[in-house]
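Sharing a structure below in structure tokens format, with a few things to ask.
All protein chains but one are shown in place.
And then chain A:
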Amino acid sequence: MQQILNFLIKYKVFLVFLLLLVSGLRLTFYAHTYQNTNFVNSTNFISANIYSMQASVSEYFNLKSQNEVLHQENKFLREQLLNLEGLNQLDTTKPKITQDLNLNDSLYTIIPAEVVSNSYNNPDNYLLLNKGTNDGIENELAIFSSLGIIGITEYTSANFSRVISILNRNISINAKLKKSNHFGTLTWDAVSVEVAKLKDVPRSAPVAIGDTIITGGKSFIFPEELPIGTIQDFELIQGYFEIEVRLFNDMTNLGKVYILKRNNKTEAISTLNKNDNESE
């Protein structure tokens, strides 16, 4: 007993170091697994509120560029609306779309949110949004802006939610070429904040520099045809194209974003699981 006590006293600094080192490494390993239920994250009360205070000040500096983006989006939506009305007036045999829209039956709900904190310097990046479970946010919802996709919600507290950014090595998103519907997987290789990688595109795809990449819609998270970026460069590796995609979004300057909620998601997933069980 005496010897054990002596040992503890003699090596107490080392033992404290070892204890803290193990807990630090444990937290690190958790952070590297996808879907971590890690309590060390910025959705907690103190850091989230400090971040939102800071965001409320710094958003004034981005007002001009944010306004420009919203203006462009308004222009685009107005054009679509006017063209749609024009079509309706021309063709009286088709049902009018402008009326009879029943919101209870709508497929998607869009919740506007603001980026409170944004990281882009690490190999695995996250965003913090100022909407949480109180606003109906769940895990695994799509985040996008008018320019393109941004990420997926991953952890929600009452008033804040953490988003796994597309600049994160754990994310993989189904994407396709706009021109030809060839699918691939969008990932990030931690090299540049402007460029993501689209992998596993079959060699028969007509890949050309400057072509547009959009979401493929083969998942319950992202709907089809949200913009992602344009092809900057590509190479053929083992029969598949590996494409460098220049993102439409400037991931270092994000302000207002949209959270997309698919209203029939639970139904769709339970149907899918049912089929799986039956086939087994």
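Throughout what follows, a contact is a pair of C-beta atoms (placed from the backbone, for glycine too) under 8 Å apart; a residue touches a chain by one contact, two chains touch by 3 or more; residues count from 1.
By our rule, contacts and distances are computed from a predicted model.
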| item | value |
| --- | --- |
| The complex's invisible chain, by UniProt name, from "ABC transporter permease subunit", "Cytochrome c peroxidase", "Diol dehydratase reactivase alpha subunit" or "Rod shape-determining protein MreD" | "Rod shape-determining protein MreD" |
| Selected from A:Leu8, A:Ile110, A:Ala158 or A:Ala190 as touching the chain missing from the view | A:Ala190 |
| Residue of A:Arg162, A:His182 or A:Arg262 in touch with the missing chain, whole complex considered | A:Arg162 |
| Sites on chain A contacted by the missing partner chain, in the whole complex | 12-13, 16-17, 20-21, 23-32, 36, 38, 40-42, 44, 47, 51, 54, 117, 119-124, 126, 162, 169, 190-193, 252 |
